[in-house]
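Removed from the display is one protein chain of the complex; every other protein chain stays in position.
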Amino acid sequence: MSINNVTINAPATESAHGPAPRRYVRKTQMRIVLHQLSKNKGAMVGLFIILAIVLVAIFADVLFDYDRDVVGIHISQKLLRPSWAHPFGTDDLGRDIFIRVLYGSRYSVSVGVVATIIGLGIGVVLGAIAGYYCGLAEDIIMRFNDILSAVPSILMGIVIVSAMGATTFNLMLAIGITSVPQFVRITRASVLTVRNQEYIEALHAAGISEARIIAFHVLPNCLSPIIVQATLRIASAIIAASSLSFLGLGVPAPAPEWGSMLSLGRQYVRTASYLTIFPGLAILVTVLAFNLLGDGLRDAIDPKLKK
Amino acid sequence: MLRYAMKRLLLMIPVIIGVSFLIFFIMDLAPGDIVDLKLAEEGLTYEQTEQLREAYGLTGSVFTRYFSYMLNFLKGDLGTSNVSGRPVLDSFLEKMPATIVLACASIFVSIIISIPLGIYAAIKRGTFADNASMVLSFIGLSIPNFWLGLMLIIVVALNVSWLPTGGFTKGIASVILPAITVGTGLTATLARTTRSSMLDVLSQDYLRTERAKGHKEFKVIMKYALRNALIPIITIAGGQFAVTLGGAVLTETVFSWPGVGRLIVDAVNSRDVPMVVGCIILKSITIGIVVLIVDLLYAVIDPRIKAQYAKRKRKTA
Amino acid sequence: MKKTVIAMLLILLSLSPCFATGVKEEQPAKTASYKEEVVIGVQSKTSGTNPTSQTSVAHKILFNLTHNSLVGYDEKSKEIVPELAVEWKSSSDLKTWTFTLRNDVTFHNGQKFTADDVLYTAEYGRTASNATVKSFWTGLESIKAIDDTHVELVLKTANLDLLYLISNEYFAILNREAVVADATKGPDIGTGPYMNKEFYSGDYTLLERFDSYWGTLPAAKYLRFRYLPEGTARLAALENGEIDVCQAPNNTELDIIKANAELVLNTYQTTALTFLALNTEDPVLSDQNVRLAIAYAINIQDVIDGAASGFAGIANGMWGFFQYGYFDDWKSVGQSSYATNVETAKQYLAKSKYPQGATLKFTAASSWTVNALQIIQDQLKAINIKVEIEQVDAAGLSRKTTTGDYQAIIYSVTFTSAGSDSARIFTPGNSVNYARYNNARVNELFNLAGSDTNDTTRKAKYKEIQTIVHAECPYVPLYYANSGVAHSKKAEGAVYNTSGNHDYTYIKVAK
Partner (left out) sequence: METMKSLHDPVLEVEDLSVQFVTEDETVNAVNHISFKLRKGRTLGFVGETGAGKTTTALALLRLVPNPGKVESKRIEVCGREVSAMTARQLEKYRGDDIAMIFQDPMTALNPVFTVGQQIADSILLHQDVTYGEAMKKAEEMLELVGIPASRQAEYPHQFSGGMKQRVVIAIALACNPEVMIADEPTTALDVTIQAQVLNLMKKLRDDRRMSMIMITHNLGIIADICDEVAVMYAGRIVETGTLVEVFNHTKHPYTEGLFNSLPNILNRTAKLKPIPGLMPDPSNLPVGCAFAPRCRYAGPDCTCAQPKAHWFSDTHTVACAAYERVGFTIDRPEKK
């Protein structure tokens, strides 16, 4: 019996396929992710809601006459309670809240999504660099990050909007920039844990360029917390838009942005709460939809979470 | 570890310099200054404005103004408010007790709601209970603070006689409603972090070891799993605590809570440069210290991180 | 020096009960049935206790309680009343004014009030941060004390409205000893019925009754002004019994107050005139016909309904209805009021350089003005004027008005009852002249009226100003918003003024 410590030559169950054509590999990965996603009920509900909102946003102009239904003022019909004619009631200028909420998806969803993408884009790049390279680059980025996070969002809003004009995009920019520090911190933290994994060293050994390693091998493994943060951030961005529009830094009136509808309904919280409840519900539903989708996406992308 | 803490404290110096300059610069970019406001309020003539600008030290370039400000800062003088004429440090410190109380209470509320919720959702992953508890935490995220605050005042404070509608004078009772308002806004992020962090830990082999020892499932989760899941949870909670220490403007407004948030926003609105710069410097220092404490807490929770702090070998990849 | 002051203070303090007992024999019996502390919920933040540094109404209410000026102004009778000065007289050229001071007044620190304190107030005022105060005291020809109870002021130019000016709270008399001893806390010391006890910025101001006050002693020992910025929360605090008075409840919640038997609602039309200022230097709006077209296209009642919840009175001219020389009988001078008339508006527009209409940008600085602008925006569509709404914060707005980088803004101004106060909005060089209006005749008339001592001719001059302005329409007058005070049924004794400058000196709340 001299075969001690000799293992069975295990059949090639997980053998590396060698350098298969990459295009092919990625396509199947994509398909796997989509397949996983399509099986996730929550994600499908989320996707459905988002599609519905996007459709409403796209066809809002077809459905409603902007001048008459959305911004047209009918003082005689102000502050009507929800009824069949006005399912969500009317606001203090006699405008139908239901129509305004639907139309407002145009502004709010784009504010939420674009602001988050701006914050995500800048934050992930900086965070990945900081987490991956360490040393001086990390120190500089993280100190810069500390500085940036000390600037109150209102101050940032005032400056960006007043220096560059009160447009919707500048509002998105202001909100996006204030969310950069969060993304930097989260990305850096997860890159730090992935960076020291052996497979990254293996890629180095294989002579793959650093940019490629970061983009294709490090970041995909850090996606889970970033996706969670991003989907949550969409909500905070819409809410942030409401506090900025209270200061007059939002989407210019009379556009029915949900945040500004909320802040204008503030006086009526007690006497006509439907002015705030419905835009608030709209935000809730949107946030939920994005989170459900985000969760599903994370589960589909992250094989560790499948079981 | 002490060296690490010292290093971190030293690193705050460039941050303070950067923050003060950035804010100075931003305040310079912001349209209008305190004199413009006084013009409107007091109905001054234009001749009076230049004298006033001189008096408020608003003449000269940003750089010279910044330089003289920092000179005073190095002497330990944060300047005085242009609006009230009181020293900035006094105004800030006066607001700190209320701010600290609210921040602690909000984090407490957030933790007692979100950690059990997150753990529960992780254990029941994929079930209806999981989804329901996550929806619950999102509601907190989607409700604007002012709405929840006002609702709490109308529905709760008007019916519960010992709960005041606002102010910071009635002890514990006065912090309950503001803390719920701020705390519920924080639960979503914390609950979700707890959930995903617990999910990571729940699949770990060492929990099987603990179970194989014969531990109760409850203990396995609350002691052995939770402690391993704490790092991301503490990171988020610590970050939230730091942010709330910077003030919760809308809640402070609704509950007339004398906190730092409104102090800064009021100062920004009235373009009170010394007040804005001073308060934000003090705020960054406070936040920096809190974040440092959180980072040191990691070491207490996870011995591996402690070892890293001791070595702190940086690998340039 | 310091020691002697402290010693004196101690002696005075120990003596003060002796003085006090003589004055208020029946006091204990009274306070038994009234609350010792009255709490007032206010909507604006107070940022200091130094009367010369702050000018807003929120501060004036407090300084009215803690300090006295030489003279006071009674809003009800619209008359100047004696305060620290018992009587006064002016020379015929209105340049030299002599005041006879009370001799029975002590400051909160126990110091006796003398003419020297008036001299010191002037000295202090020359370095004050408040530009109005500073320019007044520095612009004086001379000030001197004739004796302990007589002060003489000499002005460089005649000023009929001097007494109105110095009746303002920021002309409060300070105590030399107090300010010299402590430059930051010293100005808190006044001669009013209440003393500053605690000031917690952003939370409350607590005043304590000054038992050696020269006038009738108030009933409440403490007055606490709590800062409750959110209207809904402020009203809830009143319903909850946390406060006894709620200033400026939300217009939207007045019905709640009316329905509550425990509360009393006190509403009044304010003297704050809200108007639309059209920048006369703007290429489009320099055209008088465009301005008139806008004025006639606006339906003010709709603006009031939408922006002020219907609680306001329509303004019929750019002169305060309570103001000296007010005139609104436009028919008698061949004009008409800017009543809504789209046809007239179209005619004016047709006469202008922009018969096809125009696109304008209106600037707003707060949420209620945004509402008003949205309504105006909607109304101006009828005459083919497109309006874009631009929102900025208060400082941003001020910068715009300083530089003239705007087309139109909505603003409101509270005038004093002096006719000359309107010069602020009509003559160049004034920051509130948001129309950037400059009419040589109007400027001249204001100058002439300022020194005209004849009532009839003076009024005629003011009438002429108003006729010119009405015809040229640099401003579209909108409304005087209503405001109010809600208080518990048990609270009484306060005087609620339409300027918002309420007098809480004698407020008392039954237990």
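Note that the chains take the letters A, B and C in the order they are written out, and that residue 1 is the start of every chain.
As a convention for this text, a residue touches a chain if its C-beta (ideal position, glycine included) is under 8 Å from a C-beta of that chain, and two chains touch if they have at least 3 such contacts.
Note that the coordinates shown come from a computational prediction; the quantities given were computed from them, not determined experimentally.
If you put the hidden chain back, the residue from B:73, B:224 or B:241 that touches it is B:224.
Seen from subunit B, the chain kept out of the figure touches residues 204-217, 224, 227-228, 301-304, 307.
The criterion applied here is as follows: only the chains that are shown with their structure count from here on.
Note on interfaces A-B and A-C: more C-beta pairs are in contact across A-B.
The mean-CA centres of subunit B and subunit C are about 38 angstrom from one another, to the nearest whole unit. Multi-chain contact residues, meaning those touching two or more other chains, occur in subunit A at positions 158, 162, 247, 263, 266, 269-270.
Across the assembly, subunit B contributes 30-31, 146, 150, 154, 269 as residues in contact with two or more other chains.
Interface residues of subunit C facing subunit B in the complex, by the touch rule stated above, are 45, 47-48, 50, 53, 55-56, 129-132, 134-135, 184, 200-204, 226-230, 232-233, 236-237, 239-240, 242, 392-402, 424, 429-432. Subunit C meets subunit A in the complex at residues 231-232, 250-253, 255-256, 302, 305-306, 309, 364-367, 370-371, 373-375, 377-378, 381, 388-393, 396.
On the subunit A side of its complex with subunit B, the touching residues are 42, 132-135, 139, 143-144, 146-152, 154-156, 158-159, 162-163, 182, 185, 189, 195-196, 204, 210, 224-225, 228-229, 232, 235-236, 239, 242-243, 247, 262-263, 266, 269-270, 276, 280, 283-284, 287-288, 291, 304-305, 307.
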